[in-house]
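Attaching a single structure in structure tokens format; questions to follow.
Just one protein chain is left out here, and the rest sit where they should.
On to chain A.
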Amino acid sequence: MKRFESTDTYVATDDLKVAVNAAVRLRRPLLVKGEPGTGKTVLAHEIAAAIGAPLIEWTVKSTTKAAQGLYEYDAVARLRDGQLGDPRVHDIANYIRRGKLWEAFTHPTPPVLLIDEVDKADIEFPNDLLHELDRMEFHVYETGETVRAAERPIVVITSNNEKDLPDAFLRRCFFHYIRFPDRETMQAIVDVHFPGIQKLLVGRALDLFYEVREVPGLKKKPSTSELIDWLKLLLHEDMPLEVLQNRDPTKAIPPLHGALLKNEQDVMLFERLAFMARRQGRP
């Protein structure tokens, strides 16, 4: 099995590498938390690419039930078929729809299973998956069969911290918190995404970016993915370096701010700051 390292598209810190490799080797779920936009979901894609396994994504929503990940029994379709006299009706297996966990357990090669945003679901959701993730098997009541993983898949679970996860669930996982990258890591991330970008431009843009993050009272601080988008825009617009360099406090809003500030209150806040700077500057 290949080890997980930084790739030419993803920058992994040392602690992340250790956590991922431990989870991959011991086949225990890896729980990843962190600010939105720090690359939690991308991590699963990168793990799959690094060890050459297929990726199965299960995106959790507030209405998702744990049982949907195993299988669903479509009683209504069977009832309809029964009325129409369809011969399929005699085999109950025709009405069992496989879920993502079933897919992952029976995949010929062990895949990477991503359970995305586990905290979005009901508070009981993780508890309902305890046994399935621990033993990697479950029972289908309708047909009486037991689905068991021949080789345990690699499970990556992401959480945005909206709800606390139960202790029993946490016990079974490796945990990694993706902290917001410091300046050096951020530089490395930018280099990975835009190899030819001018050093000066990036330096100046990063200054601006961290300045924006430091403004107190922002509703949504821009994160890594927003920075990448913003740089993309700056490159696309061929923004001259001077625009970034000649920073005038009376124009507090950074150029092309739409990529960084996602909230009209935040934009207003910046406009107010600019206004106050202008007023102070007046004799």
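By definition in this document, contacts are C-beta pairs under 8 Å (C-beta built on N, C-alpha and C of every residue); 3 or more make two chains touch, one makes a residue touch a chain; residues count from 1.
To be clear about the criterion, contacts and distances are computed from a predicted model.
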Study note, to complete from the structure: Per UniProt, and picking from "3-isopropylmalate dehydratase large subunit", "Sugar ABC transporter ATP-binding protein", "Peptide/nickel transport system permease protein" or "VWA domain-containing protein", the hidden chain is "VWA domain-containing protein"
Check your understanding: Per the definition of touch given earlier, which of A:173, A:189 or A:208 contacts the omitted chain?
Key -> A:173
Study note, to complete from the structure: In the whole complex, of A:14, A:238 or A:264, the residue touching the missing chain would be A:14
Review point. Pick from A:42, A:93, A:123 or A:268: which residue touches the chain that isn't shown?
Key: A:123
Revision key, fill the gap. Contact residues on chain A toward the hidden chain run 14-15, 17-19, 21-23, 25-26, 28, 31, 33, 63, 75-76, 79-80, 83, 123, 164-165, 167, 170-177, 179-180, 182-183, 210, 213-214, 216-217
